[in-house]
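Take a look at this one; I'll ask things after.
All protein chains of the complex are present and in place, except for one that has been dropped.
We call the chains A and B, going by the order they appear; numbering starts again at 1 in every chain.
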Amino acid sequence: MAEPASDGSGRSADAAGATGRRRLGRRSLLAIFAATAAATIPIAGAVASASAPSAAAPAAKQVGRLRRWAMVIDLRRCDGCQSIGKPPQCTQACIEGHFAPQPMEWIEIYEAPIAGRATQFIPTPCQHCQNAPCVNVCPVGATFHTPEGTVLIDQQRCIGCRICMEACPYDRRFFNWGTAPQPPETLFMQYDAEHQSPAIKGTVMKCDLCPDMARAGRLPYCAAACPNKAIYYGDLEEDLATNGAEVVSLSRFLATHASYRLKEDLGTEPRVHYIPGHGEAVGRDPYRKGRLATEWPWQQRVQGAKTWKR
Amino acid sequence: MEALDRGHAAPGVTPEWRERLERRGLAPLTGTSRRYWIWVAFLLAVIGWALYAYSRQLDEGLIVTGMRDRILWGVYIASFVFFIGISHAGTLLSAILRVTKARWQLSVTRMAEFITVVALLVGALFPLIDMGRPDRLLNMIVYGRWQSPLLWDIFAISTYLTGSTLYLYLPLIPDFALARDRLGPTAARWRRSLFTIAALGWTGTPEQRKALDRAISLMMIVIIPVAVSVHTVVSWIFGMTLRVSFNSTILGAYFVAGAIFSGIAAIVVLMAVLRKLLHLEEFITKTQFVNLGYLMAAFTLIMGYGNLSEYITHGYKMEGGFPFHFEQLMTGPFSILFWSYIVGGLVVPGLIILCPRTRRIAGITTAAVLVLVTMWIERYLIVVAGLRVPLMAYEPASYTPTWVEFSILAGAFALFALLITLFAKLFPVISVWEVADHRGPEPGSEPLAAPERPRRTALAEGSAT
Partner (left out) sequence: MNRVIAATVIALAMLAGGAGIALAGSAPTRLTFSAPAQATLGERVTVQARLVDAQGEPISGATIAIVAPLRFLNGGGDVVLWEGRADKNGNAVGSFEARVVGPLALRAVFRGDQLYAPAEALAELKVVEGATPPLYRERVGVHLPGLNEPPGFGQVALIEPQDTVISRALALWPAMSGWPIAGALIVIWSVYASVVRLLFRIAAAPSGAPR
């Protein structure tokens, strides 16, 4: 199945999935992975010609060499979007792209105290841990590892017991306590584990690391929307990462910038790495605290919508 | 008519004493009074209200509760742990004490087993009530994963429930035979059939006695590790996570100790209630209360030790989220609940029991009530305060249970009481044959001098209690 290398289609057209299947339920999703039709590394496509990068020639698939997604967030460049005077754009783009119900912030900007009584902003998506506590405790296997390394949730299997939320040490899982306000577009979408719309009441949701976007050659919403290009999306197998502006060797990037992971001592082995900083690369004053509150744009579109506080 | 082999009698058993025991023990089975129906109607009303509250929850989702993303478990799971904890009453009394060949508890083992079975049934409802998608319950069976602590819960609780039901039923067989023979001729047909079928043709032959003895011995030995594993496994839905107060290696032992502790208190309370209601003062005397009271006092020390271990070892180091956790428990939003538990649940009951002046039936019952209430508070604190410790740099959330949660909790207590009431109507609350065969008259007990007040019957069904 050819990888749509130049697929520029937007998200809603992608409801059928990059592979063209109509309904990516749990079983079909796994069948896709089993056939390694998705997210394999093209042989010739990764190497640019010496001249300007042309549209990649359709490359043959190398069966068996899957992508292993990872993320690097350069905290030297994150200032909580203070400098542009808007709510954090990564969160906004993720909410709008995924129709994340209010009050879910699948990537959330925490403002953590640092030495010297200053603060730093830490964009925190789901860490997609290699030893994910949420996967370990789920009684029905509704949350699972994919071969690409992402941790997904099958909301059609989830029984809503919330032990996964109790187990997650990063506060990255969200529950549909009621029927959350979502825009009308979601009613026309087919639910699948990588396009979690419409949200199903009584089940758990979270960031899915946008592997379907990456398969189509695009950055996830958060990485693409960051005005300071602080979020890098990478592949541990091919050892490359990009933030949209530059491509780096992932392992070198991590090694040469004192990278770390959140709560490393807990043994969850997350695949989101952080480069320490407090926004200094974009001129942030570490003592300037506070960021604008996240907005959910369709709250205004749904009359009498019932939301909740986290 | 003596079709039943009464077996060997304990020393001191006179025919009159035995007659009184059998009559008192079987009295509730003979009929019902108006007081009974009013009580049942009240309980059904509470359960009905709880069902309405649950229907609201099914309709709108769990948003009708006070739980949210950060404090994601609350009254339901705290009550789950509480009821499963109470179910250890039966194991302690019926099994542990039986294995050690104590005899004083034989008059209350039946009540203890009632509590076990009913508490398990009620407790097992709470995770179902707490589920976001109860319509997908069968997924636990179809897609169940061995590695999940919740599935261990299902295995453990179903195994314990089956074992407790067996263990409740086995010593009931001779008492059913007694009821069949004494009450059968005058009882309604359905009661007669119930007694006859349940008695399994028991006539007390040596062969049957041997089989029953062996069965009870097998069960009393196997039920102890099962019960220990049940509450250990319940503790592991917390212990297998990486949260500040949950990530503790002694959680299993601590939960089992708390379970036995609250189980003892439940027996004392039920004992006090049924003793008064069914006029069993001659057979359940100060001995049972005092001995159970001593056990309860011992467990206040064990629980105190567990708490001390936790707080001292973490308090010395104050690592990670513990400064926050200690502050919220001891001086912050949970301080009232926490100190009520420590003082009202551990110190005061211990003092009541150890001080001779208060070591009486009334005092011990008061201590038991205090323990029950504060142990529920303790489970609530474990769940809610444990979840409130912030995982990342955000403001700690708060949790206030709503009317739905309190209504369902009240309904659960009402269901518990209703099932106990039903059991007391169908099965003798005192294990007649065991008390007669192995215990005999309580030292210092006297037969009730005054005859019972004759009661009006509500149904044309034999004499009433």
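Assume contacts are C-beta pairs under 8 Å (C-beta built on N, C-alpha and C of every residue); 3 or more make two chains touch, one makes a residue touch a chain.
A quick note: this is a predicted structure, and the numbers were derived from the prediction, not measured.
Interface note for the absent chain: among A:P103, A:P147 or A:P286, the touching residue is A:P147. For the chain missing from the display, the contacting residue among B:V226, B:L270, B:L329 or B:I353 is B:V226, taking the whole complex into account.
Of the listed positions B:R145, B:R192, B:H279 or B:R360, the one in contact with the omitted chain in the full complex is B:R145. When the missing chain is restored to the complex, the residue among A:P87, A:P103, A:P183 or A:G217 that touches it is A:G217. In the full complex, chain B makes contact with the omitted chain through residues 2-6, 142-147, 152, 155, 159, 162-163, 166, 170, 173, 200-208, 211-212, 214-215, 218-219, 222, 226, 229. Contacts to the hidden chain, counted on chain A, fall at residues 5-6, 27, 30, 33, 41, 43-50, 53, 56, 62, 64-66, 68, 130-131, 135, 141, 144-147, 149, 214, 217-219, 233-242, 244, 246-249, 251-252, 269.
Following the convention adopted for this analysis, only the chains that are shown with their structure count from here on.
Annotation: 47 Å between the Cα-based centres of chain A and chain B.
By the touch criterion stated above, chain B contacts chain A in their complex at residues 60-63, 67-70, 72-73, 127, 130-134, 136-137, 139-140, 143-145, 147-151, 154, 237-238, 240-243, 387, 390-394, 397.
By the touch rule above, chain A contacts chain B in their complex via residues 110-113, 122, 124, 133, 136-142, 157-163, 165-171, 173-179, 201-203, 266, 268, 306, 308-310.
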